[in-house]
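A single protein chain has been omitted; all remaining protein chains appear in their positions.
Presenting chain A:
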Amino acid sequence: MGRKLLLEHINVPGINTFDVYRQKGGYRSVEKALKTLTPEEVVEEVKKSGLRGRGGAGFPTGMKWGFLAKPEGVPRYLVCNADESEPGTFKDRYLMTYIPHLLIEGMIVGSFALGAKTSYIYVRGEMMPQIRILEKAIAEAKAAGFLGKNILGTGYDLELYVQPGGGAYICGEETALLESLEGKRGNPRIKPPFPAIAGLYGCPTVVNNVESIAAVVPIINDGAEEYAKIGIGRSTGTKLISAGGNVRKPGVYEIDLGLPVEEFLYSDEYCGGIANGKRLKAVVAGGSSVPILPANLFMKTANGEARLMSYESLADGGFVSGTMMGSGGFIAYDEDQCIVRNTWNFTRFYHHESCGQCSPCREGTGWMEKVLHRLEYGHGKMSDMDLLVDVSKKIEGNTICPLGDAAAWPVASAIRHFRDEFEWHVSHAHEATTHNFGLAHYADPLPKPEEKVA
C-alpha cells in the first residue's frame, strides 16, 4: 500500500476546518520553516526533494524557485495555479474541496521561501464552492496568526488572496493566468521574459500548481531525503492521479511514483479494473492533451518492460510508443469506446478554448475539428487521416503556448495507433453513424450508480 502524504487525513471529519487540521499536525511546516530555516534553506530542501511540477510539464519545482530574480525594492509573488480544467483531471479540485488548509500551508511556506509578501490562488471561475472554501480557510488561518502581519512573531508578513478566473482553459497557461490576474484578457505572453524575471505586474513571479504547492508541506515536515526516498529515478514522491473513464472505481488516488500501471489499473486499492467486465482498449495517461496509447503499448515500454507510473517510464518510447505523465488525468477506455468520437470530442474542446492569438492554433484547431466531425458523422474520406496528421504537424511546436501541442498530440497519436478505426469510419460510414460505438457513453455522461462500482 502506497504512502499517503497529501491525502493522509482526507477522510477525517472536519479536516476542512482549521482546528481539526491543526490537531492532525497541520501548519507544522510553517512553524518549522519560519522559525528554524532561512528562505534559501527551504528552496534547497525543495530542490533536494526532486519534486517536479504537478501541473503537467513536470519541471523541477526547486529549480523553478531558484530561477526567481531578486532585485532590490521590487515585490515578488507566488501564484498558485488552481485553474484546473484539463479534461480528465480533477485532483486539485479534490484537494481544495476536502483539505484546503494543506494548500494554504504550502502557500505560506512557498511564499516565505520566495520572499513574497503577497500571494494569490487563481481559481477557475466555475469552482465557486472551492473559492468559498478557500476564502473561509484563509480567514481561519489569518485569525490563528498564520497569515497577515508578523506571522507567529517571526516578523514575516504575508497576505493571501483568492482570485476567481474567467473560466477559460487557456488561463491555466502560466502567462495567460498572469494576464488574467492583472485584469486583462487571458492571452498567453510571448516568452522570454519568463515569469521568474517579469511576471505579475512585471515583477518576479513563480506560478505553481495546487498539488506542487501542497507537496511542499510533507517535504518540509519530514525532510527532503524522506520525500526523495519515495518514487523511482527522477520521479520522486507521491502523485495524485484522477482516474476516470471506464474504470470500476473512478476517483482521486495518491500513488507512489513508480507504481506499475497494471497494479494501478487492476488492483482493488486503486481503479479496480475495467468496469462491467470489459477489456481495456486504450488509455490517456495524463489528461486529454497527452498522446493516447493502445492497451498493449500502455502496459509495456519500448523495451518490453512493465510500464510504471513515472515521468520517465510513461514517456519511454517517445511519442511512437510512449506518452506523458501530464497532470495525472488518467482516462481508461473499454473495448466499446469509439476513438474517432473521443478524438473529435477532445479537438472540439481545444478548438473552443484556443485564444486566437497565433494563426496555426486559431485556424488549425478548427480545421481538425471539422475534419473529425465529418469522419465521425459518416462523411469522411480516406485522405482525411493524412490531412489530419499534416495539420497537426503544422500546429505542433509552432504556436505561442503549449495549447497548440495539446491540440495536436491527441489527434496525431489517435491516428498513429488507431488508423484502422478511422478508416473503418470512412468505409462503413452508415454503420459508424448508427452503431452503438461509444454513443451510449456520450449520450448519458452521468454514470449510473450501479455502474460506478461493478
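Note that a contact is a pair of C-beta atoms (placed from the backbone, for glycine too) under 8 Å apart; a residue touches a chain by one contact, two chains touch by 3 or more; residues count from 1.
One rule holds in what follows: contacts and distances are computed from a predicted model.
Colleague: If you look up the hidden chain in UniProt, what protein name do you find among "Protein-export membrane protein SecF", "(2Fe-2S)-binding protein", "Sugar ABC transporter permease" or "Aspartate carbamoyltransferase"?
Modeller: Looking only at the record, the undisplayed chain corresponds to "(2Fe-2S)-binding protein".
Colleague: Which of these touches the unseen chain: A:A143, A:A302, A:V320 or A:L387?
Modeller: Candidates A:A143, A:A302, A:V320 or A:L387; residue touching the omitted chain: A:L387.
Colleague: Would you indicate which residue among A:K117, A:R132 or A:R185 is in contact with the undisplayed chain?
Modeller: A:R185
Colleague: From the list A:T323, A:T365 or A:S413, pick the residue that touches the absent chain.
Modeller: Considering all chains, including the one not shown, the answer is A:T365.
Colleague: List the residues of chain A that touch the chain left out of this view.
Modeller: Touching the missing chain: residues 168, 170, 185, 190, 351-360, 362-367, 370, 387, 393-394, 397-400.
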